[in-house]
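Of the protein chains in this complex, one is absent; all others appear in place.
Labels for the chains are A and B, by order of writing; each one numbers its residues from 1.
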Amino acid sequence: MRRIPRGMAVAVGAGLLLAACSSGTTDTTTGGATSPATETATESATPSESATDAAPVRGNEDLVIWTDDTHLAAMQAVADTYAAANGITVGVQAVTDTRAAFITANQAGNGPDVLVGAHDWIGQLVQNGAIDPLQLPADQVAKYSPTAIKAVTYDSQLYGLPYGVESLALFCNKSVVGDTTFATLDDAIAAGQKAVDAGTVESALNLPVGENGDAYHMEPLFTSAGGYLFGKDADGNYNPNDLGLDSPGGLAAAKKIGELGEKGQNVLRTSISSDNNISLFADGKAACMISGPWALNDVRKGLGNDGYTLQPIPGFKGMNPAQPFMGAQAFYVASKGKNKSFAQDFIINGVNNVDAMTTLYEKANLPPAMTAVRDSIQQDNPDFAVIAQAAEKADPMPAIPAMAEVWQPLGVAYADIVAGKDPEQSMKDAATAIRTAIAGS
Amino acid sequence: MSTSARPSVAAPTSTPTRAPVGGPPLRRDPNDVRPHGARWWREIGWRHVVGVVAIVYALVPVLYVLSASFNPIGSVSSTSLIPTDFSFTHYESLFTNPNRPYARWYLNTILVAAVVVTAQVFFSAMAAYAFSRFRFRGRRGGLLTLLLIQMFPQFLAVVALFQLFSEVGKVVPALGLDTLLGYIVLLMGGSLGQVWLIKGFFDSVPKELDEAAKIDGAGHAQVYFQIILPLVRPILAVTGLLAFVSVIGEFLLASIFLRQTAVKTLAVGMYTVLDGDRSNNLGWFAAAAVLASIPVVALFQYLQKYIVGGITAGAVKG
């Protein structure tokens, strides 16, 4: 979810169309004529279950899990444990453009049984009837961070079991700005700017913008300066008809971002994008950086385990607190998986416990969503505690379909504002474009 | 098939023509007389200048990739053209991470490429022969249709292809999704991809050759396998290389067809990693790309002698 603009690009590049793949004709055939085939195939496979682990042929495993490359090792670990405990075989696959590929394959009846991915996929997955709601008792739901549960709840149904949370935080290079916790973002920028002026670093505060903007990373600045994306209705659900970009607060925030841009203080720049944001900071070329837990490995490698500070993003001086988006990584039950019983049991029993959640936390390098695990790592991993704390206070990234209309126009507006165009006009243009798009869908 | 026919044919073909009988008086054996001084500059030297400039243009990004592959930090911003730090970490990591079985992907790729390239060159050459040598109804239309069909942007048809193969897989599992065989068959759709290029070359082989052979009683198959094919080796080599490169770089179709780690090809395997995390893997990618380019370069080295040496030794010279 952190890679929204790029992620979309790659999706367009590769998967996209591919998400298409099965029209009504397939459906009718899978419904009727194919069932004998599936039956016979499974029957012949069943007796030799223990022998199947030798040659993995797609679909022969008793449980197939799809994830992306970064979470593969973690999924493999918990899946292996579950497989051993239940005497079944599992296959974990890293799939390119996971979400689109999943929708396609599930529809065609050859998708996985369990999907692992970000919570903001849920809107599209539900729209396509691709995942089933999870029926967990309330006492088990209570074991997870309320924000994470809010994130995986859609249309009042729980659709995913969260295992990790993500949120943006402020990283600073200790050797550049010292071991400080900044009370305001202005302080951090000022400290960074001093280092830039002294020639120590090239950037005071890294925040990915790129040529096409990055609305995800800009959100904490936007909210702190008074803007909001969607208002909420009485139940706390996002209201797609209340777009806050061109509200007075939104316009003021746009102006504030413009002041930080290339024609202003030159803190925010289009030359910093998701491609080089982390690496510049890890190489010591930036004083501070706004990024998430996924950056930790690189930052530690580059600056050393003790070379950086991490804190929730502070707000601008005298303005609102900064509100980044919170994201949850979760497990979903595929609606047309071959092994639904194992899929449901895997999620309800296999990963819904402290042991599995601890393994996931260790291997996926994500702050845990289960509160017991989160509390147990408070001491060992203060970084994750910081991010989990930031995530707890943040708002889940909207999973409503209208959100998809926001990223591109808002990103472009941010890029324009950072490059020095009129902030108010750019923001109004984006708001108009987004309203038109939402009305048309 | 063509290879087995070649040795018996190649020898008699080349002997009479290779002997420099009665060449024009000005003709020199290029190996003997190399120009010197100003004349060298005028005839050869400038070629080196152009060559070097072109090499710089071609190499800069390649060097960058090479440098990134040796740079242990491996990020976009820390990489320069000349490596500042040197290590084999990324190369080692290619072969040590069980979740990214690079060696396996490599083998898969070579296997797929070998089969598909052979088939593509073989089928293309056959069709090109028909288009070049026979006159039949629908020939002109067929040629143009072929060209037109190949203009359909490949990835647009992916929807239908996915559907087709997921159905095929239910009947013949060995040909379904997530099988190398299925993927190979899928790429066979490009079997006629090289027809135009090869046909152009066939057209330059004088028809008198096959006519003479036919008078001597050779059948069309003999003419094709024993006379024409050996003569067009250069273009077969070129098309083989082109097909090889396109198979190795293919990731659009592969990314939906090959989803299991064990059956992935290099391109889709690497693309999966890229897709998972863009900023953190540059060094890994660079190393992967460097190794992935080796088969192409090696194949080119091997084919160079056919590409350049082929037809001048053949009968076209008359």
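To be clear about the criterion, a contact is a pair of C-beta atoms (placed from the backbone, for glycine too) under 8 Å apart; a residue touches a chain by one contact, two chains touch by 3 or more.
Keep this in mind: contacts and distances are computed from a predicted model.
Assign the chain not included in the display its UniProt protein name, restricting the answer to "Maltose/maltodextrin transport system permease protein", "Cytochrome c oxidase subunit 1", "NADH-quinone oxidoreductase subunit M" or "Gluconate 2-dehydrogenase subunit 3 family protein".
Listed in its UniProt record, the absent chain's protein name reads "Maltose/maltodextrin transport system permease protein".
Looking beyond the chains shown, say which of A:E211, A:D242 or A:D355 touches the absent one.
Only one listed residue reaches the unshown chain, and that is A:E211.
Which parts of subunit A are in contact with the chain that was left out?
Within subunit A, the residues that touch the unshown chain are 5, 8-9, 11-13, 16-17, 19-20, 22-24, 27-28, 30-31, 33-40, 42-43, 46, 49, 62, 86, 88, 100, 103, 107, 109, 123-124, 126-129, 132-133, 135, 137, 155-157, 202-203, 211-212, 269-273, 275-276, 280, 335-336, 338-349, 401-405, 408-409, 412-413, 415-417, 419, 421, 425-427, 429-430, 433, 437, 440-441.
Assume only the chains that are shown with their structure count from here on.
Enumerate the contact residues on subunit A facing subunit B in the complex.
Residues 3, 6, 10, 14-15, 17-18, 20-23, 25-26, 29, 34, 37-38, 41, 56-59, 66, 68-70, 72-73, 76, 91, 93-97, 101, 104-105, 108-110, 274-280, 282-283, 285, 294, 297-298, 301-302 of subunit A touch subunit B in their complex.
If we count contacts the way the header does, which residues on subunit B are in touch with subunit A in the complex?
73, 75-78, 99-100, 155-156, 158-160, 162-163, 166-167, 169-171, 173, 176-179, 251-252, 255-256, 259-262, 268, 271-280, 282
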